[in-house]
Every structure is written in C-alpha cells, then in structure tokens.
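Part of the complex only, each chain left as placed.
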Amino acid sequence: MINGERLIERPLRWGMVGGGRTGQVGYKHRTGAQRDGTYRLVCGAFDLDAERGCDFGKKIGVTADRCYADYKELIAREAAREDGVEVVSIATPNFTHYEITKACLEAGLHVICEKPLFFTVEECDEVARLADEKGLIVGVTYGFTGHPLVHQMAAMVKKGMLGDIRIVDLQYTHGFNSGDDVGAGDALKWRTNPKTAGPTFVLGDIGTHLYYLSEIVLPHLKIEKLLCDRKAFIPTRAPLEDHATVLMHYDNGARGRLWVSSVNAGNMGSQRYRFVGSKASIEWSDAHPDQLIYEVQGEPNRIMHHGMPYLEEESLAVDRMGALHTEGLGDSWSNIYLWIAQAIDAKRRDDEAFLKTHHYPDINAGTEGVRWLENCVRSADAGAAWVDFK
Amino acid sequence: MINGERLIERPLRWGMVGGGRTGQVGYKHRTGAQRDGTYRLVCGAFDLDAERGCDFGKKIGVTADRCYADYKELIAREAAREDGVEVVSIATPNFTHYEITKACLEAGLHVICEKPLFFTVEECDEVARLADEKGLIVGVTYGFTGHPLVHQMAAMVKKGMLGDIRIVDLQYTHGFNSGDDVGAGDALKWRTNPKTAGPTFVLGDIGTHLYYLSEIVLPHLKIEKLLCDRKAFIPTRAPLEDHATVLMHYDNGARGRLWVSSVNAGNMGSQRYRFVGSKASIEWSDAHPDQLIYEVQGEPNRIMHHGMPYLEEESLAVDRMGALHTEGLGDSWSNIYLWIAQAIDAKRRDDEAFLKTHHYPDINAGTEGVRWLENCVRSADAGAAWVDFK
Amino acid sequence: MINGERLIERPLRWGMVGGGRTGQVGYKHRTGAQRDGTYRLVCGAFDLDAERGCDFGKKIGVTADRCYADYKELIAREAAREDGVEVVSIATPNFTHYEITKACLEAGLHVICEKPLFFTVEECDEVARLADEKGLIVGVTYGFTGHPLVHQMAAMVKKGMLGDIRIVDLQYTHGFNSGDDVGAGDALKWRTNPKTAGPTFVLGDIGTHLYYLSEIVLPHLKIEKLLCDRKAFIPTRAPLEDHATVLMHYDNGARGRLWVSSVNAGNMGSQRYRFVGSKASIEWSDAHPDQLIYEVQGEPNRIMHHGMPYLEEESLAVDRMGALHTEGLGDSWSNIYLWIAQAIDAKRRDDEAFLKTHHYPDINAGTEGVRWLENCVRSADAGAAWVDFK
C-alpha cells in the first residue's frame, strides 16, 4: 500500500510544457505528480497563449519569473539556474512531442511525454538513442495503467491462473464525436488533422491505452500479424478514423480483437479488457474499476475488489485507497508518476541494477505504441488487409 | 399482451422428430408449442433409440401407437390416419435436417426445423421451392428472437430513434468447450464433426442466432462484404472452429463485428447485441433480458424494462409476463411457435394477404443463415480474407 | 432437470375461478399448470362478467358447456359429471378466497388458492381442518418460489455454508402506485379497500411473497417479535398502507428487516433477498433471477448461475431451461403447480409417506403468511410498537 512516504531521495524539480488552463489532460499530470513528495512544480510553459499560461502558472504556485512564453525559453532560462528544472512533462498536441522531447533531452532534462509518443517509429528510435546517450529517462503517461487491478491481472497471468492465453478482447469507445465537427474546440480540431494528430485519430488517441495495458498483462506475447479496418463516419475526419477494428494473431496462436471508436453514440466508460485462457478469463473495465472479474470455467464467477488481502502482492503494493474506497483515475496517474520518478532517481544515482527490473511506461512502451499504430495504418491503407507485424 | 387466448382456428396436430429424453433442445420446443392452445402433440419419433423414444413419448402424453421408431414410420403411419399429424418439428442433429424436412414436405406436412437449417444454400433453395409447390410452411426455431425487447429494438430502429445505423456489435460466447473433447457427450460429438454438423461449429451453432436477430432489427441493411477469421483452439475440432470473429461491411456504410466462441472460459450468458446509430445506441443482452439499454448521445443512459407502457406497441403486443416479471426463454419460444402457427393457419385458410405481412422465422430466414455461414467459410478458407457477400 | 415428463399418474382435471381476460394473474396460473402434462383445463368461472368469462373460456380451450357463470354453478354442475373437475384454482380478489375455498372443499375438490390466503388465521385454521377432514389439498400460489436458485439458497443454508444466520434483509418494492388512485382500475380499487383486500395492502400483496420465500430458506428460524411501521402516502388508501417497514427478531438472535412499497417511484424489479451468516451471505434478486450472489467474507464474491453443475442437487433437480437460458417467472410457476399436483396425486393414492417429506406451498404456508400479516397489523395499530409474535 502506498501511503505517501517518499520513495526517492528528494523531490524532483519539475516543469510542464502545455497542460494549461484549457488543456484537457494537464490537471491529471499535476494531480498525479504532486502526491508523494516526488515532484515539485517549479516552472512551466503551459500555454500557446503565453500570457494566459503565465497567469495560470502563478495560480498553480509557480513563481512569475519561471512561467515562460514557450518551451525554448523554459529550457534556456532554466539551464541558467542552479536550481533549474530536472524533468519536464509534455502535455501538448501530438505533433509537438517530438521536437519538444528532443530539445529537453538535449538540454539534459528528463522527459515525461504524452501518448501517442511521436508520429513514427523512426523518430522514437532516434530519441531513444539520444536519451540513452544522455543518460536520461523518457516516461510516457499511459495514465490508466497505474490501477492496482491492472497489476493484479498481470500477476494472475504470470502465475498461470488463466492457463494458456487464447483470446484478447479490447475495447475503448465513447460517443462524444457522434456529431460532426462544426464548431469543434481546439482539442478536437488538432486531433482530426493528420498534420497535428499524426497518422491516426482514435487509434492513437485511445487505442494506444488498450495496447499498452495489454502489453503489461501479456508481456510475453507478440503480435505476428494484424488487420485494421478503419473508417471516418464523419467524412471530414478522413483520412483519419473515428472508428476502427483491429484483429491480431499472436505468436502463441492467440487471437485478439480490439475496438476503438468515438462515435459509439451514448456509450459511457467502455474501456474494457478481457483476457481468456484455457482455464479461466479475467475482465476489467474502467466503468467499474474497483472490480476485477475472474471466471474459472465450471466454477462460479468471482468478483475481486481492489485492496483485498486475497489479491496478489503486486497489486496490493500499489494500492492507495484500500478496499471499499474508490481508487480513482488520479490515483492511477500518481502511480505512473511515482514509477517514473523512481526511474529518474535511479538514473541520477546511476543505479542500473534497479532500473533493470523496475517497470514503468518508458520510451520503449511509447515506441511500441507507435509501432502498433504504424502497422494498423499500413493494414488499413492496404484495404484492411492482413499485414505481418514489424 | 399475450394471455393464452387462441389466435388461430383450432389447435394444430403436431409431432416431433428428435428432441428426446437426452436431447438438449426438445423441452424448449414443447414448452414453446404447448402454451396458447395452438399445438397439440399427437405423435413423435423422438429418439435414435426407438425404445427410449417411445417410453419418453408416452411420458409426455403421446399414445403408444403414435410413438414411432423413426421419422419414416411416423410419416407413413400418420398419413394413413384421418387425424394424422399436420406439422412436424425437427430437433435432431444438423445433418438430418435436410432429408427429414424434405420427406415431411413431400408427405404434405408443415415443418418447424432447427437451425442451422441445412448445409448449403442450394439445399435451402431446393426445399423452399418444394414447400412453395406444396403450399406448406417451413419455420425455423431461432428461439431467442421471440423476446418482446427484440421487437422493441426493431421498432426503435424503424422509427429512426437511432439515426443512421453505423455500427453493429454482436457477441454470443460461452466457455463450455474450453477443455478438450475427451469423453464428450453425443451433442458435442456431432457438433464438432463436419459430416454431422456441416461446414461450421460455433458459427452455425450460435452465430446464426446473432445473425438472424440482427436481420430482424436491421431488415433494410445488406452485407456487402465480410471477413471471417476462425480457429479451433482444441485442434481435434478442426477444420471446424470453436472461435471466430467476423467483420462485416453493410451497404449503407455501416460496420459490423461479431464474435462467437465456445472457449470463452467462464463466460456466462454473453449473448450481446449493440446497434449504434448517428444519434443513439441500443443494447440488449441475454444476461439481463428484461432490460434494454437505450443511449442517446449527450443524455443520461436509459434502461427500458419489458412490459412498460412507454415501449412501442410492437413490443407490448408480444409480452407475456408483464413488467417486473421475468420473461424467460420459454416465453420467447412460445412467441416463435405462435407466429409459425399463425402462418400455418393462414396457409390452411389460403389467407395470402395475412402471410404477406406476417413476420416469423421462415425458410428465408433459415436460408439467409446458411448463406451467411457459406460466406464466412469462404472467407475463412481464403485465409480470413475479405469476400464479397453473395 | 425437469423436461416435461409427467411425474404423476395422469393429468388432473382442472378448473379456474377468476383469472379471466382482464385478470392480472390468470395467465400465470395457466402457463404454470399446463406445462408438464399435470393439469388439463376442463372448466371455469373465469369472470365476474359471466358472458365475458364464457367467451374467454372458449378461447382458451374450455368447451362452452363447462364455462360457468359463477363458482357455485361450477361446483354444482361439475359434481354431476363423471369426468368432473378435481382441482380448482382461485384467482379472484382476496375477500372471496375464503368462501370459494370452503365451497370447493366441501364439494370434495382440491384447491389452489391465491395469496394472501384469507383475512384471518382463524379462517385459515378452520379451512385447514376442513381440508384435513376431507382429505384434500390446499396449495397456495407463491409463484416466485419455484425458481431453482431459491432452492439453491435453501440448500446452502441447510449445509451450513453461511454459518449461523445473523441478518435477513428482504425487499419487494415498486413505484406503480406513486400517483393517486383517481381513475384506478379494478385491480387497484379492490386492493386499497379493506373490505375486499383484507387488513393490508402491500404487506399482503407483495410482502407475503418475501415472507414465504424467507421461510423456505430459513425453515428453522422463528420470529420472536416484530415491529411494523406502515403508512399510506396516498391518504385515500388509509387505513391500508402503500409502504411499510418491518423489523423482526428471530429466536436464534438473528435480526430481520423487510421493506414493501408500491410508491418507490421508478423502482423496477426490486424483489431482493439477502441472508447474512457468520461466514458468508447470499443474495438473490428478481431483477437478475438467473444469478445468485454468494459472498464469503474475505474471499472474492461469487456469482452462481442457475443450471450450472456446481449448484446443489436440490436446485438442479428443479431447473427447466438450463444454464445460459433464462428461467422465467412462468417456469417458476410451473414448478409450484407441479409440486401441488404431486401432492394431490399422492393424496389420491393415499401416499402419506410421500406427503410427509414433499415440500410445496401448502395451507400452512398460506396460514403462516396470514399470521405474519396479523402480527404486522397488530404492531402497526399499536403505533409501530414491538409485539410478541403469536
């Protein structure tokens, strides 16, 4: 159980690019980071609108002189300080991730970047090399995967409680974009434009969450081939998609199916994961995140609750609220941020042994998400054809 | 609301082939048929084991002299009686449907046959012609589709309450065949052998239910192309499948996805239908059949209950139990049987006007199920490739 | 598993009083009775409006000459026939149960009567004596208690799977009478008038179902004292109640609470039973009747599904539809009717040994329901005071 005792040497000096007053995801970063004494927000370039960004920064406790007009200024001015920022979170539209990440790394700063990480695997590989050279950490905020029941699922699969994995069923859908985009806000505009969103809309926006979570639960399974059928029900979104189905064949013979959509009218909270094995299945949904359904064939179905002593140690170790008390999305983000902080701390201490076994959403996790997107797009562009995963 | 008042002229003289003491589905036929004074069970060839069949027949009220050793004897001996049987239900393994149906029709008997109707569309077309020539009805027992909320869904789509249909999501899975088939009973043995089951296992066994129900709800949508990826996780079942995913493109641009499996370990009651439109979605699951979920984008999700005055007339008309009282699978079968009885009655009275608008699972419904299976198999055999639907 | 094979010597000749075209509960009697070859409907006095009753009777298969104007005529004329009726179901308003039951018994007919049985325990005792003298059966249609999961609960309690029973939590509420009774139909009018309903409205109308089911599950527990707080939110219903809470102290120290209401606005399907023991609890609700929740303290909660092999033999024996297939309210009624038929059959064969262990809702069950109501009213009239149960 996590109770807020600091698990690293001292709080990291932390800054943000993006995530300003109007940004959708900024608050989740801050609530995630500022929980366990691991990060202290010291500076930011929070907004495209520099003035609004500064006003906002002050309201969240940054001193005026460290609210910057843009990330370049942030990097330059902080470099000049003795108590300069050490790690920067990037919560800006997709197309800016690559350049901001590179700039930060080059300035010797650790990075925590939003997903989808970059546009291409090539970019990812390049940045991974850079980070490696510089001895810096790049974390990726797959924010849902900090939930203790995600780690319960991974532990159960690892222990063999499901038998051989046969079927993977993944879904992340909502209906918020069922109407057309007339009068859409900024957050939707950049998401539906390939220049700012990258090669996908919902696949990258929500599908990468599904994919990363499935990698945590099934670390040893690899996709051999996949097929992606995507479509823009609102035509102005083409060539990007607001709906896609992906079929996957894994190297152990398992079959996967994945559904992402933002035109699933009326649908609330359908982030749903089901892992089927030869003996049993597990299912977890964001709609009832406190519960994990465990179904052994031929036995009564079981509902497991987070925080209960019968769970695996891997799950209990990362629980914050305790049984009967709702573990919220903010708690999940706190775990992600904590794990990244531990990685940065280890890096600072040159503790490679720790890093070898420490698990967190690192740059590889970001890269794999982008790789999966590339394969999806290649399949879709070939007419929803099967493609070998590469 | 249906209250048991007879809706046809007089009860039909009814017989059964198959559905004996050990048969899985026989009881559902009888409970469906013997509810509204529409059918009177007068004879049967209930079992491959003639003696057991006879003993059983007597226990369910058939006189000894009308318990026959096989369907041929049934047809021959009943033909000789003035009060001979008029309609025969066939609840035997798939491979016998075609020959028994033909024999019955040739003897001038109406038929109620189990699904999947036959092995090929060619057989279906031939039998349809025969039935037509003879002026006889062939009904198919898609037993789940009598539920009042199925007809509520159809009425809502028809009224435009969903807007344009965009996504169809269908699932019928269970885990009863997660283990291998060592020591399997007869019902599983014939299902996993192409000679007795036909070209599919779960696609025909449970997938046809999904498909027919979707046709009721979406009568105007046609599949343009589909892709079927099937697999036998238990290798001895190959070339038949215990798991399959089907993707469908409809002529209006809608996208469908369908999942059938009998190795979804531990999964109970997952017959799930979701129809997504541009304005709203509806969802119905066998696991909570009394409820229909109606989700208008941007409004609170609604749960509709069967038997409530706010439902459409099409639904209330076929309700039996009334609100708050569970409408069971038996009630659904009763409706199917009633509708077929009404068709037979109309046929007897030469009431073609009635037949023109009367809806029931007829031979076309059976044929379309087989056609869909043929397309699925063609796709699967081509390596899970897209095929034009024909 | 029940598959329709007749379990008694021959079908009983059966008649009905009440339950006509406009009656709410008549269809449930008929669908319950006519399933297993146990009852053959031969006559009836179905309606206060004799003509409508006769028309209705013919539509449900009764010959015109055996559709009677009232129960007296039915009794008299059937007595004169050799193939006269043997058992009569009474589905009329409460105030008529006593006189019709007595008349039937005196004419040598078995009776199946609706709940609440009569107005007073005194009447019950008198009729019980009469039935006993005459060697006749009186069954009471507590129609929900035929569900296989009810008997699963009883078996689990009996086996000690819950430990010592501590808490009983019962609820049967709906909101159909939230508005006032202006323009109310007959069925509501007689229910809210003490002359026709008896001393209670919802306590008798729905509360007796809760109480009888709890007696099946907890046969060895006796109430020592209770307190009933009742109220008519719609004042014209006073002195009868549309809402009541009952607290109960059992002889083993257990505590019970029960809620009945017909003004629980918007509430659908809340017939809910929870039995809490020192080790585990079980919960069953009419809203999801296919599932039984079994909660062992400190273990994952379990969901049991009807028809599954892991259930107790007592439950599987009375299952009709099988796992994955909804067991409806009609199936539950079929079991009740079957069990009463078996009792009548045994009585006819003088098989007292069978009767000794055979369980069905008998006249004692009816009497206990009335006794419980008397105690509730006594408490309520004393200002919702505790009263010793007697």
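Quick notes on this structure:
We call the chains A, B and C, going by the order they appear; numbering starts again at 1 in every chain.
Convention: contacts are C-beta pairs under 8 Å (C-beta built on N, C-alpha and C of every residue); 3 or more make two chains touch, one makes a residue touch a chain.
It should be emphasised that the depicted structure is a prediction, and the values quoted were computed from it without experimental measurement.
Counting all copies of the one sequence in the full complex of this file gives 4, of which 3 are shown in place.
Everything that follows uses one rule, which is that only the chains that are shown with their structure count from here on.
A turn of 180° superposes the CA atoms of chain B on those of chain C, with the angle given to the nearest 5.
Ranked by how close its mean Cα position lies to the mean of all protein Cα atoms, the top chain is B. Centroid to centroid, with C-alpha atoms defining each point, chain B and chain C lie 34 Å apart.
For the pair chain A and chain C, the distance between mean C-alpha positions equals 56 Å. Those residues of chain C in touch with two or more other chains are numbered 303, 305. Residues of chain B that touch chain C in their complex: 2-6, 11, 21, 24, 26-28, 30-31, 34-35, 37, 56, 59-61, 174, 268-269, 286-290, 303, 305, 320-331. Chain contact summary for the complex, chain B toward chain A: residues 162-163, 166-167, 169, 175-176, 178-179, 227, 229, 231, 233, 243, 245, 247, 253, 255, 257, 259, 261, 263-268, 276-281, 294-299, 301, 383-386.
Contacts from chain A toward chain C in the complex involve residues 294, 298-305, 308-310.
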